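Before any comments, here is the structure.
One chain of protein is taken out of this complex; the other chains stay put.
Chains here go by letter, A, B, C and D, matching the order in which they are written, and residues are numbered from 1 within each.
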Amino acid sequence: MPVQYYIFLSIALFCIGVMGVLIRRNAIVIFMCIELMLNAVNLLLVAFSKMWVDAGRIDAAAAQLFVFFIMVVAAAEVTVGLAVIVMMYRNAHSVDINILNRLKN
Amino acid sequence: MGIDLVFVLEKILLISAVLAVSLVVAMYCTWGERKVAGWIQDRIGPDRAGPLGLLQPLADGGKLFFKEEIIPSNANRFLFVLGPSLAMLTACMTGAVIPWGDVLTIGDMQVSLQVADINVGILYIFGVVSLGVYGIMIGGWASNNKFSLLAAVRGASQIISYELAMGMSLIALLMLTQTLSLKEIVEQQREGYWNIVYQPLGFLLFLICAFAECNRAPFDLPEAENELNGGYHLEYSSMKLGFFLFAEYINMFISSALMATLYFGGYAFPFMDELGLSGNVVTILGIVALFLKTFAFIFFFMWVRWTLPRFRYDQLMKLGWKVLIPLALLNMLLTGGFILWQQS
Amino acid sequence: MNALISSALFGVCLMFIGLVVKNKQSIKYFAILGAAMSFGANLLDCYNVGTTLYGMIEVSSFSVVFNGVAIGATMLYFLLCGSSFEKVGEHVADYFALMFFILAGITIASSFSNLLMLFLAIEIISIPQYILAGADKRNQKSNEASLKYFLMGSFSTGILLMGIALIYGAAGSFNLAEIGLGTGELHPLSLCGIMLMAFALSFKVSAAPFHFWTPDVYDGSPTVFTAFMATVVKAGSFVAFARLFHTAFAGGSISEHWGLIIAIITALTLLIGNITAVFQQSVKRMLAYSSIAQAGFMLFAVVAMNETATQGIILYAAAYSVASIGIFAVLLKLGDYTLDGFNGLAKSQPLMAFATTVFLMSLAGIPLTAGFFAKYFVLAAAIQQGGLLWLVILAVLCAAVSVYYYFRVIMAMYFKSGTPQITEPSGGFKAGLVLAVAIVIVLGVYPNLLLNLL
Amino acid sequence: MLAALGFVAITMVATHFLGPKRKTSDKLINFESGIEQKGNARQPVAIKYFLTAILFVLFDVEVIFFYPYAVNFRGLGWDGFMAMLMFVGFFVGGFIYIWKKGALMWED
């Protein structure tokens, strides 16, 4: 398949993620949307990597390495994020981000 | 196009076969379980339906099908249905990468007795097994029952904890085999010794983890009836309950097959290439060998269940995290060091 | 490189020290010792200038100096604020450890030569901050700050990654030197990528219009951690920003494209930060907005791509970090964070009031304090760059506005009467303050001390 | 996989139609050992479980990193082994840390 398909797919996924982050009010859903964004990027990177391999670049494996790093960092982020959300939930009994306005005085 | 059609047909047949076999085996596992229990406890076990009670599983299945289906009013309907489906789905999917046998030659066609020989078979299994957690978690959560939820959470924690140890215990094996393809692993054992010889500790760890992964005694805490009123499937009835139970038996079957494949040579059996038999016969014998090994493990599963008492939850977690993981790590380093030492 | 290794290792060490050592005060001394050792290790890197690590990290005199500044500021921060960690929670050693990890991230940010490292640096800087923001577990404001920061932060990470991916698609490399977008023809992918990265990094450095999380997060986080987040960390993110845009996206028509965007971001940041800060009654919140405003000035160093900008960003990082840390340290000693809480401070605590005055003047950019030269260099860089005079004039006017809100604190301290609730500062704290004042003034009189190192 | 999916779906639908339907309110409420239902089941459970989940995510990713190494292990030789030892060192460091921190304590 031409690389454009992958680009369009991952950009679509990315946009879904972005829209989700902007529209949804549930912290966990937002969080999942962010993960979706990251995975869209992963897909894109792999697609580009393939593209550059076909183009004859030698260091195209760098992108796949990058994907690995993204996954690791995403895991770390998930860890922290879940902890934060759980903490929030235990104190506020809700994960709706609309209640996040106590700081607005 | 023609070849494609044949290929597709072949695969469909194979998939159906694997699925059917899994289901049948799982069904008869329930029968076997009761029989084994009876035998160990010096009872007879089921004996009414059919000779030796052989039709009992069918009767059970039929009953489950025709039972009323209840979805509690304050449960999340979608998730409530999704839970058992997912559990069943994942259980069935793992069978796809296990090489049930070598190549059959029909006419001039080579039929590989493996649904998909993907080069990351082990990773695939892990991925799918991880999904299995969702089944339990979603089922427990969707029921909106305190017992279910507690059981689900317990189950999820247990499974993921042991998955860690399981994954690590496998690494040592991978160092040995240098491949993630199950097929190749079997082929290697066909030529050399079984992996159990090189990896006794690894096997032991894997075995224990397999027990925990399948929620089998002595690690059956998620469904500890006397503590939790039945477990995460407390609110389920009809075939949905059946799915949960079924999935468990299929899991047991698959993990037994996996253990046989990884550590006990899979469809390979001693002197199979020296007997001078034709390829197809060897293959069929291989299948038989694999199933024998698998059944041995299933029997072992049952044997353990009726022998050992259940762990306490803290003991379970302690065993998983504080014993198995360090041991697996140690095993890995030792194996690695040893192999390299031998190499140089 | 040494600084990276030593700070990361020391972070790990501190985690374990926290398990063994129960005396919380002594943990602070361990941390200071660790920072000192990292500082020393960083100095050793002077001999490695020019070396690279598999094309991932490149040691340059800039990175060594900047790391020195960051580690030094952190040391000062530990000295001044270290004792307040206990008030937040019991895991004191972990907080210190997290800060060391952030420091490790900052050292990467100052020396990365590969987009992978940029990504890692940004994340290593960010993730511990999410934790620090929520360190006060029982406090809902802290929780909120943490969650908000986390969601915003990881969202911007996603955008950053998308930018990186697009640039990779256009350039075929993650290596800053090889990307060289300025030379070739302009690829639409790379333009998108640059924009996305600019936005994401603006998020991270809280530049308007992506600043909205900043006041809430800085306000909600435990004050001692805000002090760290708003200073050293911010400077670190800026370095990453500037380094990326100056090396990978410089030259050719491309820099004109993003230059305008960043100039607009700068202008907005300056305006919003300064004008909103004027209306704040809480000094903590005022400092949050002022940090946005200061970010506007630091953005000049990104917009202008020349030697002066590089010097400016170092000076700015030093001046801004030291001064803000000082103010936050004083704030921590006060019971009341509103402006009125400062009333009469000069009478009861003349030293603290004097130090705060010097810090505030530095932030306002008044000569003979470090802040003046910091501002001077970034503005000079922008003027040298050319075509940005409107921005410079705007910045100057904003600086005048900033004097208004900074001097309100001075006025409260000196010209109003009141009895501030205050915890009596220790001798060490006072010594730290004097040290900070000395740094601010010495850099204000003789900035060469820092610049000669470059 | 499709087959499995199909099987599951068909069974689900079949069982849905085959079973008798007698809805009574008692039957539809949750089972709590016959005692009157109290509150919502969806309440916070012990933090321990979350902690386990979080630790799993972290360690699982680390374990995943072992796999490519294990597969290419012979080719990498002692150098690779040393690098891996360093990684394992970090892994063990983290592990000991959470152990000592009490994250693995289930007895209480």
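Note that in this section a residue touches a chain if its C-beta (ideal position, glycine included) is under 8 Å from a C-beta of that chain, and two chains touch if they have at least 3 such contacts.
The rule is short, and it goes like this: contacts and distances are computed from a predicted model.
With the options "Branched-chain amino acid transport system ATP-binding protein", "nitrogenase", "NADH-quinone oxidoreductase subunit M" or "ABC transporter permease" in hand, the undepicted chain maps to the protein name "NADH-quinone oxidoreductase subunit M" (source: UniProt).
Note on the chain not shown: across the whole complex it touches C. Within the set C:Val392, C:Val409 or C:Ile439, the residue that contacts the chain not displayed is C:Val392. Remark: the omitted chain is touched by one listed residue; of C:Asn42, C:Gln311 or C:Asn343 this is C:Gln311. Although one chain is not drawn, the whole complex shows that of C:Met361, C:Val409 or C:Leu433 it is C:Met361 that touches it.
Touching residues on subunit C toward the chain that is not drawn are 311, 361, 366-368, 372-373, 376, 379-380, 383-384, 389, 392-393, 396-397, 399-400, 403-404, 407, 411, 414-416, 446-448, 451.
Note that in this section only the chains that are shown with their structure count from here on.
Between the CA-based centres of subunit B and subunit C the separation comes to 53 Å, rounded to the whole angstrom. Between the CA-based centres of subunit B and subunit D the separation comes to 16 Å, rounded to the whole angstrom. One simple way to say how far apart two chains are is to compare their mean CA positions; for subunit C and subunit D this gives 39 Å. Annotation for subunit A: residues touching 2 or more other chains are 76, 83. By the touch rule above, subunit A contacts subunit C in their complex via residues 7, 10, 14, 17-18, 21, 27, 30-31, 34, 37-38, 40-41, 44-45, 48, 51-52, 55, 57, 59-60, 62-63, 65-66, 69-70, 73, 76-77, 80-81, 83-85, 87-88, 91-92, 97, 100, 102-104.
For subunit B in complex with subunit D, the touching residues are 12, 15-16, 19, 64-75, 81, 85, 88-89, 92-93, 96, 122-123, 141, 143-150, 153-154, 156-157, 160-161, 163-164, 167-168, 171-172, 174-175, 178-180, 229, 234-235, 238-240, 242-243, 313-314, 317-318, 321-322, 325-326, 329, 332-333, 336-337, 339-340, 343-344. Partner subunit B is touched in their complex by these residues of subunit D: 1, 3-5, 7-9, 11-12, 14-16, 18-22, 25, 27-33, 40-42, 45, 48-49, 52-53, 56, 59-60, 63-64, 66-67, 70-74, 77-78, 81, 84-85, 88, 91-92, 95, 99, 104, 106-108.
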